[in-house]
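Reading through the structure tokens given below for one structure.
Note that one protein chain is taken out, while the other chains of the complex remain in position.
Coming up: subunit A.
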């Protein structure tokens, strides 16, 4: 099994990560692919995705196209079905109905091939926290069948790029929540995936590291990768992403380029308008201290 996947993001991206850390690679960065052909299939294409848990419908028939090379934000209130949707789009959960295609390849009939091209950071899941940071990232690489030399080099690069070098030999169980996020992100990047799906990647991550991660992701997109992030932070999505989808109640309320969706207003205002403000603070009169 090959260690890397031949695709445009690979070299340039790893060169970038290398530059940030040790500048070990002196090849000039490859030019970003000039204008994706209109025939390029969407990086992620979701049709009629549906899932229920018992009585509760978590995802009620979602269809969504994520163009290749886009930085796609998924926003929505708590319990909107973002995590379930992303889990189904990445092969983590099986949908009750609907189809998912990654780069034009059907996910559930080509599970193994598709998973090799996906990098995933799930939210609210445990990690193998009795491993050290180094061991965990290495484990992710080896599980994907990569060779030891590549895994070792990339693990070192990633841990350094994510400010985890100091804690590389500490058990993850002793990490803070933000550090755990970062080490999981490293595990999602190790095989240089073509599509990155990150569920709440900035939650409990300190601002410096968050800025760092944003840089890495922006560079990754610039070199042809596709990123999907879910987030609660509208401001962040507005600044960082080029596309956005608003999800609520298991459905897509709006999707498209950020500028189209926000229609001249701030994304946050537009979001509140779409989702609907359910209550005001007026009922809490007793909370006023004066």
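Heads up, the rule we're going with is that a residue touches a chain if its C-beta (ideal position, glycine included) is under 8 Å from a C-beta of that chain, and two chains touch if they have at least 3 such contacts; residues count from 1.
We take it that contacts and distances are computed from a predicted model.
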Notebook entry, point to check: What protein name does the UniProt record of the undisplayed chain give, "NAD-reducing hydrogenase HoxS subunit beta", "ABC-2 type transport system permease protein", "NADH-quinone oxidoreductase subunit N" or "Succinate dehydrogenase hydrophobic membrane anchor subunit"?
Noted result: "ABC-2 type transport system permease protein"
Notebook entry, point to check: Of A:143, A:177 or A:263, which sits in contact with the chain we cannot see?
Noted result: A:143
Margin query: For the chain left out of this view, which of A:44, A:80, A:101 or A:120 touches it?
Written below: A:120
Next item on the list: Decide which residue listed in A:111, A:177, A:211 or A:263 touches the omitted chain of the complex.
Entry: A:111
Checklist line | Absent chain, residues of subunit A that touch it | finding: 90-94, 111-112, 115-116, 118, 120, 122, 124-132, 134-135, 138-140, 142-148, 151, 169-171, 173-174, 187
